[in-house]
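So that we are looking at the same thing, I have put the structure below in structure tokens.
Here the complex is missing a single protein chain, while all its other protein chains stay put.
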Amino acid sequence: MIVAERKPIDEIIGFVQDCKKILLVGCNECVTVCYAGGKKEVGILSSALKMAFSKEGKNLDVKEATLERQCDPEYVQQLSEYYDQYDAIVSMACGVGVQELAMRYLNKQVFPALNTNFMGASQGQGIWEERCQGCGECVLGRTGGICPIARCAKSLLNGPCGGSMNGKCEISKEVDCAWQLIIDRLTGLKQMHMLEEIFPVKDWSPAGHGGPRRMVREDLKS
Amino acid sequence: MVKDKTGAIMVVGGGIGGIQAALDLADSGFYVYLVEKSSSIGGKMSQLDKTFPTNDCSMCIMSPKLVECGKHLNIEILTLSEIESVTGEEGNFHVRLIQHPRYIDIDKCIACGTCAEKCPKKVADEYNTKLIKRKAAYIRYPQAVPLKYLIDKKNCIYFRKDKKCRACEKFCPAEAVDFDQKEREITIDVGAIILASGFQPYNPAISDSYQYGRSPNVVTSLEFERILSASGPYQGHLVRPSDEREPKKIAWLQCVGSRNTRIGDKGYCSAVCCTYAIKQAIVAKEHSAIPLDTAIFYIDIRTHGKDFEKFFNRAREEIGVRFEKSRINSILPAHDEENLEITYLNGEGKVVREEFDMVVLSVGIDIPKESIDLAQKMGVELNHYNFVSTGYFDPLRTTRPGIFVCGAFQGPRDIPETVTQASGSAAAASSLLSEQRHTLTKEKEYPEEMDITGKAPRIGIFVCHCGTNIGGVVDVPKVTEYASKLPNVVVAEENLFTCSQDTQVKIKESIHERQLNRVVVASCSVRTHEPLFQDTIREAGLNPYLLSMANIRDQDSWVHRSNKDSATEKAKDLVRMAVAGASKLSPLYRTKLPVTKRGLIVGGGIAGMTAALNIAGQGFEVILVEIEKELGGFAGNIRTTLQGDNVRQYLAGLIEVVKHNEKIEVLTETSVAGFSGTKGNFKTVLGVGASMHHREVTHGALIIATGATEYRPKEYLYGEHESVRTQVELEGMLLTEGEKIKGWKDVVMIQCVGSRNNSNPNCSRICCQQAVKNAIAVKEINPDVNVFILHRDIRTYGFAEDFYRQARQMGIHFLRYKEHEDPIVEKAEGKIHVTFKDLTLGREITIESDQVVLGTGVVAGDTEDLANVLKVPLTSERFFLEAHVKLRPVDTQSDGIFVCGMAHGPKTIDESISQALAASARACRLLSQDYIEVGGIVARVDPELCASCLICVRACPYEVPFINNDGVSEIDISKCQGCGICASECPAKAIDLSHFEDMQILTQIDALLEAS
Amino acid sequence: MRLTYPDSIRIIRLPCTGKIDVIHMMEAFRKGADGVYVAGCLEGECHYLAGNLRAKKRVEYTRKLLDEIGIGGGRLEMYGIAASDGPRFAEVAEEMHEKIKALGPSPIKGAIQKGVLL
Partner (left out) sequence: MKSGSTLERMLESGRFAVCAEAGPPKGSSPKVIQKKGEILKSCSDAVNVTDNQTAIVRASSISGCVLLKELGVEPVLQMVVRDRNRIGLQSDILGAVALGVRNVLCLSGDHQRFGNHPTAKGVYDIDSMQLIQMVKAMRDDHKFLNGEEVSGDIPLFIGAAANPFADPFEFRVTRLAKKVNAGADFIQTQGIFDTPKFVEWMKMVRDRGLHEKTHILAGLIPMKSVGMARYMRNNVPGLSVPKELVDRMADAKDPKEEGVKICLETIEQLKDVEGVHGVHIMAIAWEDIVPRIVEEAGLMPRPVV
């Protein structure tokens, strides 16, 4: 899932300080699951913003709405009936959702309430870790199912650097050395020979370095 | 013609044992008379501050049981009552009781406390071990059940001085004082009787050597409990009685009134004092603002209970409680007359004088004179220490058929053992009267509920004066007037006592006449009164969840007496909040699920078989599953008990009876392969027979009785040298190889093999008794043999202490070795050398022995698979974990699954039998219901909103939510406990806890703050 | 002798502190409460096993949020009180009352009285 977290309230207040009425839009997908922008968080942020405003002797009217997904136009369209009554839209979705709202409602300012962090997995309640960088050319088949691009601080493809110590990355004792994980796993699978070969230089163009990515499935297109 | 048995049971004694027995019986379809000689139930446990080994607050864990007992439709509590005689026989007893007057009408008393407040007479408070005073009009303790005051005739001025005073009568707002009450004789017919009259703490004043009664700073352990208690004489501040200063040094003296045949023939070990002294030392250190030195003077530390050894280790290793293995020479007042000087021999054999600020006497369990008289009146025999005499294999049955016993009157017991025996005795009594189940119990019928869907709220509010309790502080008419103008309110009335019978009638009339569909009562606590008012509106055809209460007494008039105006304003706030909340209430329904009236027992040892027979005896089918080819379990290795009972004969008989019982289906070579369902309706997949063919069985309850195994030693040349054996192996030799034993000159027994060490920190409980038993047996076969028992503490708790004494008198040597310095066992031409450091002599000793016998511990069997399948937790030593160490000792955390015998922890056969009966009682309590009600206040998921995020699945402490086949969260209402944790974690706001929905809470917040 | 505590306290009942939600605490402040405290079982003694531990974390989170918007997290507290410990309950009420008195009225309150919110 996409993992995000709420921006500091001050920053959000900064966006909407001149507004009287805002539309606060949550998303019931990834950001709900990672506790950043679901219906619950929309309620909390709404309460916090209203409170911050009234502390300053101002009134803020907040309309709360949580869409099934902000990354599909049909859902985004659901706001069309009433969005115009508000001075601005604040999105509690990932960066994708913010942009979808912005592109659909051209005459309204759309502000992000979240910082979109990474694509990751939940490691138990309240802990998420990065797992994928969407490089467009998956190497996991050669690395024991553990991604050195997303999980090695230097994205090394040919084994651990000299900073790997006790299974941890040189950048922090909290971070596992991805290569240690790869080696442990391949050793367990008796597939260490896969690492003997030199991994060639990677094509980064599908990773976004070739410009914004777009995918078309002709068979599905209408 | 045989007369029908009576479906009622009398429980004598309202301590924790009596309460548990009463609840189990009443919940299983029997009408219970709970007879208590004092003014309220609760017994000794109500006086304790904390309970070992978890240091839970005693009153906190007990009070729900008190309340449950107090309001149970089928438990009649007879306080201030004593048994005069018991005639008749098993199945049909006639009991004659005397009930002493309370001088306060129990139906009128509203427990406001005015009588106590106005009473001018102060007397020593027994509940607080006379450390402070109470009034002659009083209540034993604030949580007492029944919560009704009484007048202590002995001290009351009215009774002592020609009917003067009458202050209580004058001020009582409920007109409840009645000086004319007389002693009442009651005759009750019951089918069985359970004796649960408990114990009294040993009175150390009998001996003058303890300075008890002379120095105020020498206190008994029960007095010390009160000192520690937040509700005690010093509000929980640890001070000593003489000057109320914080002590810096406290000594505990163990075995006061225990293990001593000289003073008052207390030859038994009281079994609980070591662990409670450790608890008190830990709690005292926690309470103390200054560093506190705590020293426990002991003979042997006997922490043989489940996880108690860890508690002991924590006390000495982490918390720094000092343990002095020493007999005290003397205890004398120190120079300042307040401190005490203890003279003792220290570990090195030197005489030490040490001053303490305070001394706590760890007094033992004693049987009071009244209990001895009671036994005599009932025709029940006592043993040589005046405890009730029972058979080893039938430990809860007295000598008079139909009369059972549990708890400390049967032998020294701690709380979980008492609770276990209480349930066990209930099982035994239920089995006796099973045909009479539900013949005398009451059940309430209610009219059909009104449908309120789509109807606007019509709220009636009843504001209570509670005599002057509320009315004396809060301006009730003003509050009522205010309430009448609140939105949706159609009726607002004030009542002198809203809880009185006539007001209930009034409320019902209002509901009918004004078509009320919500009711608000502004009075006292939901905890005590919600059931009453819920019942009232139910009788008028309203769903009970359409009631809302505002507590304007406990939360207002009682606590803000000095400012009547602000108390009135606060009452308005609370009423406004309750009315707003009420308008959002909706009816909740409970679903009835039929119960599968069959038990499944896993494990065919003595515990499993005992439970099976009792369940069958109570009239239910049982499937008994055993993994081995034969029934019998671990007991098959045992010849006799320490007391000399023939285990083999008993076991053979038991197996025969079980096999021929038509309600029991025995499946050997069978194991559990799968498990699902909820209490009342489980489905278990069994792998049956050598071919392991799968068979699915349905049942309403499950008992785990899978036992444990003997530790297989890796140490002391075991398996390498033929003359190194375990105690179990030695026991096997006693019958067949007597000649060989006659040839032995020196035998060394080593204790704590595989117990009380790093890999198994717990005490295995039974090995000391086993060693004493076999040592005596060896000595009887070969009187010339020298038997040396090398131990760390001899733990012959309870009456087993007699045999320890006998062994010493027979010349068996008990030598103490040091922890972490285990004896060394070496081969040496034809002999085995055992070398160890003797702690008493302080030097190394080598014994040349013919035979080394290892007291091997008890270790859990392969419990993990079963625990996984059943989803019940294990302890770190892989024994099954009970739901609550103290008060739910045979329940697991999963409703409907119970545990007994060695699967729960090491124990002797009689203890396993008691526990098996207890597990059966708990299981039959469930099986005796025709259906179980589920639902009510539970969490519900809106599948439309659910994001399937798993957060509820992870957050629920009971592992109830799961993602269903539709890919959304689902909560099984039969398992939900209603805590609301999931609802408050759900990031999609898809879960709400009914009756505490977000909208309902936020409405209350809004209403409360709207005036600010 | 019954205990007393300050009359500024109003109680909202929940089945377990595990039911307290961030939004409940936030809304109480938004509607003008000067202080809020959550009174639960002692740690390790939760009737529902872990509710008070969850509550404690939510209280900590809400405190940070209140700090962020300038209400002050110090106005929100969590206490563990044994069910039988009346004196402690009164002590906590007194402590909280004094604390809030020292902090003064909530900055929201003035704004509400000006009628902005209603």
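Lettered A, B and C in written order, each chain numbered from 1.
What we mean here is this: contacts are C-beta pairs under 8 Å (C-beta built on N, C-alpha and C of every residue); 3 or more make two chains touch, one makes a residue touch a chain.
All values reported here derive from a predicted model rather than from experimental measurement.
Though it is not drawn, the left-out chain touches A in the full complex.
Per the touch definition above, the residue from A:38, A:97, A:144 or A:160 contacting the chain not shown is A:160. Remark: the residues of subunit A touching the chain excluded from display are 153-167, 170-171, 177, 179-180, 183-184, 192, 195-196, 198-202, 204.
Throughout what follows, only the chains that are shown with their structure count from here on.
Two chain pairs, A-B and B-C, are weighed by contacting C-beta pairs, with B-C ahead. In this assembly, the C-alpha centroid of subunit A lies 34 Å from the C-alpha centroid of subunit C. Distance from the subunit B centre to the subunit C centre is 34 Å, each centre being the mean of its Cα atoms. Shared interface positions of subunit B, defined as residues touching 2 or more other chains, are 955.
Multi-chain contact residues of subunit C (touching two or more other chains) are listed as 21, 23, 27, 112.
By the touch rule above, subunit A contacts subunit C in their complex via residues 8-10, 13, 40, 43-44, 47-48, 50-52, 54-59.
Considering their complex, residues 28-29, 32-33, 35, 38-41, 43, 66, 122, 124-125 of subunit A touch subunit B.
Those residues of subunit C that touch subunit A in the complex are listed here as 21-23, 26-27, 29-30, 65, 68-71, 107-108, 110-112, 114, 116-117.
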